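This is the structure I have questions about; it appears just below.
Heads up, one of the protein chains got dropped from this complex, but the rest are sitting where they should.
The letters A and B name the chains in turn, as written, and every chain counts its residues from 1.
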Amino acid sequence: MSILLSKDTTFIVQGITGREAVNLTKECLDYGSKVVGGVTPGRKGREVHGVPVFDTVAQAVEHHGGPIDGSVVTVPPAFTKDAVLEAIENGIKLIVIVTERVPRGDVAQMVELAEMRGARIIGPNCLGLIVPEVCKMGGIGGPAKDAAKAYQPGRVGVMSRSGGMTTEISSSLTQAGLGVSTAVSIGGDAIIGSAYAELMPYFEADEQTEAIVIYTEPGGRMEAQLAEWVKDNNSRLPIVAFMAGKFMDDEEMKGMSFGHAGTIVEGKEDTATEKIARLEAAGIRVVERIDEIPDVVKEKLGATA
Amino acid sequence: MRFYEYEARKIVELAGIPVTKYGFCTSAEEARKVAEEIGGPVVIKSQVLTGGRMKAGGVKFADTPEEAAQHAEEILKLEINGHMPRGVLVDPKAEVKQEYYASVVWDGTAKKPLMLFSDMGGIDIEEVAETHPDHVGKGHISNLLPVGDFEAKQVVAATGVTGSQLNRATPILARLARLFRDNDMTLAEINPLAELTDGSFVALDAHMEMENEAVGRQKKLLRKELQIAEDDTRETYEPSDFEKNVSAIDAADHRGVIQGKDHGFTGNLGLVIGAGGGSLTLTDAVRNQGGQPANYSEIGGNPSVAKACGLAKEVLEKDGVEKIAVMMSIVSNTRVDIVARGVIKACLELGKDPGETIAIFRIPGAWEDEGFKILEKYGVEYCDRSVSMWEAAGRAVSKIQGAPA
Partner (left out) sequence: MPEQLNKVFIDVEVDDSIRNDPAIAAKLEEVCPVDIFKDAGGTVEIVDENVDECVLCRLCIEASPPGTVHVKKLYDGTELA
């Protein structure tokens, strides 16, 4: 029916009293998500839009009276690692890290611990994920009514390195009548908890999902990893990709970072041109224009039906 | 953040990796003294953050301290690829028996640091990996567990190196891996790692890069050990006035985030665009339809009217800019009406007609109805989400250079 989230998913917000976190909490509650607590050290006893605030994750779990499924982490970069380790060690299995500018070494530590404990991290530097009309975890899509406008339930899974483009693409799929099964803003950093290939098995197992759209950018190797996965696993899902930032292939743009921290051309394999070639070699259709996506998805669905 | 060779040498030394006697000098006189102390033939190397210094004449050998001073004088005045050297490094001319390679880099797919070692040092490692894969050893290290010497030993042994060479190279690679992790490096490379004629190993040349996000917590190394000034940011190029002004506007107001770049852009269409991915998509869309962007920019995080106005003004005041295109992917946090007010205000304050100056306004999303009312009043062409980012960019391009042929 969806990946990672369901109607019953419970989650907390770490850093809940921050300005953006307060908004995010309200948006999620309005959407119908089960936000069962918040954590800000030293603020125990307060409430944010009716959600109780605790000093520790352990207190939130105790108050809830059982395991909590997820956490949205929106604390400053210097405190992010500790917050995420706290969530993992308190049994939380799905962690969305919103924070930007977390050093790579910290992210790698969190991911390694998550692997040891069977937890999954989405982000950092992401807006979270959404299953239309079921659950929204994070700021993805914005206020509930805006999210409803862009995200209607449907057949296409979306993964994007850009939070804003997750909504732009999903909105075009919604407008075209295709709709979205689950959309994941995977984050714009060089090292993230869940790259495309790591989320593919979930989509593969999800009956509602019939096709995948990915938004990608120069920098990193995660497209190559996806191409490998598709080849090795004989995926049933047609994938349509859009690559932004082709202008960064120009010689004078080398070594400059645009858009997201991970978006930088450092070597030949990082360029848009090289990545497009790899994706296409794996049978992934890479569209030239953003507005071609819905039609190409329809074409692919027609071909597999 | 990139380091000069003399700084990289110091970092390696601090980690307990053997180096030759060396000296960083900013004058010919200092170079003479260091050469005297070293005694014997030396090499003088320009300290610049760019490649190709050998070819440009930035590396010279000297047999006497007088010769060293002479070379230093010339090299200190020599510009390489537009960079003036920060100084020169004076090194003994080493008696090398064999060159090795050792490095640690991030493997973003495995999400772990990767150790690399080769007994074919001194040349490009990627080339060695392609032509002689059996001469490259590789191994990941944990982010959480201590780095064991045995892990480094396995990597060295994989290249067939054994005997005292294995025992000398192992702790060097292990220390390199620890310094990579402890100092938030994104690259820690020793090339060549030299085995001298007496059998000892020294790091002859090192290359280090630190992650920008971690600079704040590496103060001890940066400020105390290396004496790097806070404002010495080591950008790949000198920021332009436009870039400096936009950063200053951004820093002056905590509401929202704006960024502007114009390095490599020289067109007539100013771009007031956002957010991260939207800006990349829109810049491509403008260029691929024959448009010439005057800049790159990003708006995000719900900026104030003043901030949006400030960015638009900076773009409009750039040389050669005739019109601006104001475009974003669907916004859910940034408000359409606030950005509309900002960009219209920028036109008015510069005495320009918003309807003429703004080629297109395509920002759908939060508060769009309110925003569209404002745009209507000032005669600005706008569109909602039914017009794609590609199409909006195309409209802006055709407005500035007439309909495409």
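Everything that follows uses one rule, which is that a residue touches a chain if its C-beta (ideal position, glycine included) is under 8 Å from a C-beta of that chain, and two chains touch if they have at least 3 such contacts.
On a predicted model such as this, the values are computed, not experimentally measured, just so you know.
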{"item": "Among shown chains, those touching the left-out chain", "value": "B"}
{"item": "Options B:338, B:363 or B:383, residue touching the unrepresented chain", "value": "B:338"}
{"item": "Positions on chain B contacted by the hidden chain, ascending", "value": "304-306, 313, 335, 337-338, 341, 344-345, 348-350, 370, 373-374, 377-378"}
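Please note the rule applied: only the chains that are shown with their structure count from here on.
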{"item": "Centre distance in Å when chain A and chain B are each reduced to the mean of their C-alpha atoms", "value": "26"}
{"item": "For the chain A and chain B complex, residues of the former touching the latter", "value": "20, 23, 77-78, 101-105, 107-109, 111-113, 139-143, 146-147, 150, 160-165, 167-168, 171-172, 175, 188, 190-191, 195, 215, 217, 220-222, 224-225, 242, 244-248, 250, 252-253, 255-256, 258-261, 263, 288-291"}
{"item": "Complex contacts: residues of chain B adjacent to chain A", "value": "106, 108-109, 111-113, 142-144, 181, 184, 186, 211, 213-214, 216-217, 236, 261, 263-264, 274-281, 283-285, 287-288, 296, 298, 300, 328-333, 365-366, 385-386, 388-391"}
